[in-house]
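Okay, here's the structure, questions in a sec.
All protein chains but one are shown at their positions in the complex.
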Amino acid sequence: MEISPEKQREMLRLMQTIRRFEERASTDYVAGDIYGTVHCYIGEEAVAVGVCSALNRDDQIISTHRGHGHCIAKGADLNRMMAELYGRETGYCKGKGGSMHIADFDIGMLGANGIVAGGISIITGAGLAAQMEGKGRVAVSFFGDGASCAGPFHESLNIAAAWKLPMVYVCENNLWAVNTAASTTLAVQDVAARAAGYGIPGVVVDGNDIFAVHAATTEAVARARAGDGPTLIECKTYRHRRHTERPTQPDIRPQAEIDAWMKKDPIDRLVDHLQAQQGQLSVEEWQAMDAEILQQVEDSVSFAKASAFPSPDRVTDDVFAA
Amino acid sequence: MEISPEKQREMLRLMQTIRRFEERASTDYVAGDIYGTVHCYIGEEAVAVGVCSALNRDDQIISTHRGHGHCIAKGADLNRMMAELYGRETGYCKGKGGSMHIADFDIGMLGANGIVAGGISIITGAGLAAQMEGKGRVAVSFFGDGASCAGPFHESLNIAAAWKLPMVYVCENNLWAVNTAASTTLAVQDVAARAAGYGIPGVVVDGNDIFAVHAATTEAVARARAGDGPTLIECKTYRHRRHTERPTQPDIRPQAEIDAWMKKDPIDRLVDHLQAQQGQLSVEEWQAMDAEILQQVEDSVSFAKASAFPSPDRVTDDVFAA
Amino acid sequence: MRQISYADAGMEAFIEEMERDPTTFHLSTDAPPPLVDKFGTSRVRGTPIAEGALTGMAIGAAGSGFRPIIDWRMVTFSFVAMDQVVNQASKIHYMFGGQTKFPILYRCTVGGGLRMAAQHSQSPYSMFMNLAGLKMILPSTPYDTKGLLKTAIRDDNPVISFESTRLLTMMGEVPEEEYTIPFGVADIKREGKDVTIVALAWLVHEALAAAETLEAEGISVEVVDPRTLVPMDTETIRASVRKTGRLVVADEAGPTCGASAEIAALVTEDPSTFKCLKASVRRVCALQVPIPYSPTLEDVVFPNREKIAAAVRTVMAEA
Partner (left out) sequence: MRQISYADAGMEAFIEEMERDPTTFHLSTDAPPPLVDKFGTSRVRGTPIAEGALTGMAIGAAGSGFRPIIDWRMVTFSFVAMDQVVNQASKIHYMFGGQTKFPILYRCTVGGGLRMAAQHSQSPYSMFMNLAGLKMILPSTPYDTKGLLKTAIRDDNPVISFESTRLLTMMGEVPEEEYTIPFGVADIKREGKDVTIVALAWLVHEALAAAETLEAEGISVEVVDPRTLVPMDTETIRASVRKTGRLVVADEAGPTCGASAEIAALVTEDPSTFKCLKASVRRVCALQVPIPYSPTLEDVVFPNREKIAAAVRTVMAEA
């Protein structure tokens, strides 16, 4: 399956948007303009974009605490995202959620989630809805290596397999859960090995290779749409940064491991591919694209800053739907 | 590995004790002398006895809502069991637990459990204790096919595998969870297939063949004691009776399926084996053994009936350990 | 009027609402045969034993345009799903700024008396009441069960229906005609002037029986049934206490941080109601113990008409 150069450039644009958005979010968080906590996805962009570029707008995804990448890849609006991080009333959640809880149901983004493995069963319910609806929608769950050790992973995959739900389960194995190494919490090399216990395909892909991710997803989505049930895709990847952007956040990962993975940067790889191998992206084009993205991020900050904080008397709104 | 005729007869005695005990429990439950609910293990006796006969007294087990068989196989006292069913102060739990909560920590029986999959993590903690103690104890979890779809199964097996805990996980796959068929809740044929996801051995055995169960357990126990970690053993078996002894308990299982499995009765098979193939059990001996067992059961009922109900002022005892 | 049981009243509500709205569907570890027969195994599914996943799935399906009904069966089984209830279902409408609705019905039985011991006997509704974002019903009659369940299924929020194990076989009048009962409207099951008993579920009937006895002693008792725990009809309860000057709360749960504590606090924190209070506020609840198996033990754990009557006599004697 060929991906057109236009589409490749679009993928690159989304990956770079995630990166620039988060670089700015980190800066503004440390500066005190963004509150609570911020988890960066930087280094893992090929997963979100590789997966979401194989989906339709009405397909649904769910995210984790590390959610900005999934939001942007699924088409979320940067202004409303940044406004949410800034705690403003124009944010996706009217300032009630913050970084860990951005959702946009209109684009099929069912929310970031602050509870590890908390989203897996929720999106499986969306998959059940898709099956009952019968319109060929699929639903995709993103979750980490850490989450793959939690009960909801097992319960959800089992149900999805038994009922042949149109689901794709994407494990982002970045080798660590905070400062706990996956090698100490998993007795197997590959989370994908667990697929055997549910009678579904389990696929391992290089999560920093956007084409590999895209191809595996395309196949899984076809399978799901055909009524053949779920697939578990494990993307081996790595986060470039510490678990959170909190300046005091400890990071015990070996420097050599970090260095090795920095060399496998998924954006560099795609740029290389477009430039060297295909001649489809000049240095100038790439610079222009990046500048444009930086401007969009800047605009989102301006939008956020120009927006009001929610009025205190809105605090009891939305506890219940009217 | 040869099992001596004496030990085989002892295994038979335990299996028949389970059966006779439960036949009586059912009768007395329907008569109103036993309260709440009673789940019979009849038909599955080869699993409990096959497993526990491969354990030492200080090895530990945990049970399910269908717990009488595990208690008896691990060496529990019939009098205190029956007294518990009768709700008397001489019962294992002083009448506070009933059929679903019999425990005897002195013989390493960590309790029946009324929550499906509720025991799996508890016994895994006993396995961790055994590992930290370093005396070669092993811990065994019994659970059903139904429980194998629940989160604690996954979380516990993963931890036990990652930490190489001295555990044996025994799935009693009796094909049904109440009136829900395992074939509708599992996309795989064998629960044992899940072992692959934890990098541990997964073994399927004929759960009505006590020698097969015993052999698989012996191997798993040796592995656990050697520090090589857990094993998942799936015993294919069947319950002869409805989910509970409640007269109105519906049973939707196909009659042909029930009939086919009745022919595979594990006690008949062991009797046949001892008699026909080995000449190690005469008809008279078998009758005498059964009569003796019936007498023990009768004695346990007498013991229970002669025991007092707990005094109402004991109701607030034991909420906390002193 | 025709009489049907509390359990059948619930089943009627499900059937009517599932007929009415094709986006409703039903998940539980054992599928109820009457619903399967009517709606088939796609809309009425028997599931793996994974209440946590089911509870989460309801959220995703609700956010995708469906109206799931999840029957947890016994409330004690719901604790495996507590993350999905506490951190997800109750919070996400608020947390996502109200951008979409999550119409879900979670259903379970509560209570004791069946000699099922601690893991199958509990009345923990106050644990859920402590959360913000969930509505809750606790009906005491077949009529209320049907009417409240129909409202619950139509509500655009997660609702938990706590149904009393002891009342499942209780018969009562239920009209053939369509009706619903609004949330947040307490029902005065008996009027009186000396003491208010706020009673929940099964205890409504025990309170009514106690009221009969007390009437013969010259004590006039008002019995208030809140029917919905969230929203709580605080005003009706306070108004009753302002009239009678005395409050006894009867609940099958233990007292500590129970609905009974909340009702007591709602009454005593209102200055104008407090001023009318003539006596201390009594909770007639279960003992604060796990529920024991043996009849001689279980029977002393729970409140009943005698204990309610005794509490009423005490507050009458106080002032």
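Remarks
All chains are identified by letter, namely A, B and C, in their written order; residue positions are counted from 1 within each chain.
The working rule: a residue touches a chain if its C-beta (ideal position, glycine included) is under 8 Å from a C-beta of that chain, and two chains touch if they have at least 3 such contacts.
Note that this is a predicted model, so its numbers are computed, not measured.
When the full complex is taken into account, the listed residue touching the unshown chain is C:Met95, out of C:Met95, C:Val221 or C:Ala250. Among B:Ile159, B:Ile267, B:Leu281 or B:Val301, only B:Ile159 touches the chain that is left out of the view. Within the complete assembly, C:Met127 is the residue of C:Leu35, C:Ile59, C:Val110 or C:Met127 that touches the hidden chain. Listed by residue number, the positions of chain C touching the unshown chain are 76, 79-80, 82-83, 85-87, 90-91, 94-95, 117-119, 122, 124, 126-127, 129-133, 230, 253-262, 264-265, 268-271, 273-275, 277, 279-283, 288-290, 292, 318. Residue positions on chain B in contact with the hidden chain: 60, 62, 91-97, 101, 103-105, 110-111, 113-115, 118, 120-130, 132-133, 139, 151-152, 155-156, 158-159, 162-163, 317-322, in rising order. Along chain A, the points of touch with the absent chain fall at residues 35-37, 87-88, 93, 95-98, 100-101, 113-118, 146-147, 149-151, 177-180, 184-186, 250, 309-312, 314-316, 319.
As a working rule, only the chains that are shown with their structure count from here on.
Seen from the C-alpha centroid of chain A, the farthest chain centroid is that of B.
If each chain is reduced to the centroid of its CA atoms, chain A and chain C end up 41 Å from each other. Centre-to-centre separation of chain A and chain B, using mean CA positions: 45 Å.
Work out the mean CA point of chain B and of chain C, and you get 37 Å between them. Under the contact definition stated at the top, the residues of chain A that touch 2 or more other chains are 151-152, 155, 158-159, 162. Counting partner chains per residue, chain C has residues 47-48, 50, 52-53 touching two or more of them.
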